[in-house]
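With one protein chain held back, the other chains of the complex are shown just where they sit.
Showing chain A:
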Amino acid sequence: MADSVADSVAEPAVGRRSPAAAFAARFEAASAGGSLRLAEIPFLAQINLRVDPKSPAAERIGTAIGVPLPVEPGTTAGGGDLEVLWLGPDEWLVVGPDGAARDLVERIEEAAAGEHVSVVDVSAQRTTLVVGGERARDVLAHGCALDLHPRAFGPGRCAQTMLARAAVVLVAGEDGFRLLVRSSFAAYVAEWLLDASVEYVAGG
């Protein structure tokens, strides 16, 4: 019986549609010039985790997911398949591949072993937009007050901030930025990105 439950969960829901799906073609067109890359990474698993960073549970959770929780404000840990973003002094966002949410929640809860923690699957709350290429910083600078220079905000840094008055989680990577945007704000932010990138897109 357990198998049948797991099967039904692993199977993607029919007709599933990501919040910025309608922008795929326009993102592709804006990326054609090569100096800018816009795209959506849909359906990433996101787990909001709150736990006292000094508790044994925090350490056990780090071991269980294979990535120690970063305690330095505004930093990320891990990379590749699983990344942990610092959201607050006792709050993290665990980002994993599509479909991994249930397994992650189970592993974290098991590692917490009844200690005072909060583990919530928030995968549907946000979608991920990629802003890459050599013009990525210029585009984001149109609506973000943070210093995005690699010296201040290089790979391994993340921040919750405002982009064009929309709340986003901004993550710096080797190949550009990822924006974790609320699903209901995804269309607005996508439109804003396309508008802000006009001057950097060939023929625009």
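Just so it is clear, contacts are C-beta pairs under 8 Å (C-beta built on N, C-alpha and C of every residue); 3 or more make two chains touch, one makes a residue touch a chain; residues count from 1.
To be clear about the criterion, contacts and distances are computed from a predicted model.
Of the candidates "Sarcosine oxidase subunit delta", "Tetratricopeptide repeat protein", "Response regulator receiver domain-containing protein" or "ABC transporter permease", the chain left out of this view carries the UniProt protein name "Sarcosine oxidase subunit delta". The missing chain, though absent from the display, is touched by one residue of A:Gly34, A:Pro56 or A:Pro73; that residue is A:Pro73.
Here one chain is not drawn; of A:Ala113, A:Met162 or A:Val198, the residue touching it is A:Met162. Although one chain is not displayed, its contacts with chain A can still be listed: residues 73-74, 87-89, 91, 145-146, 159-162, 165, 167.
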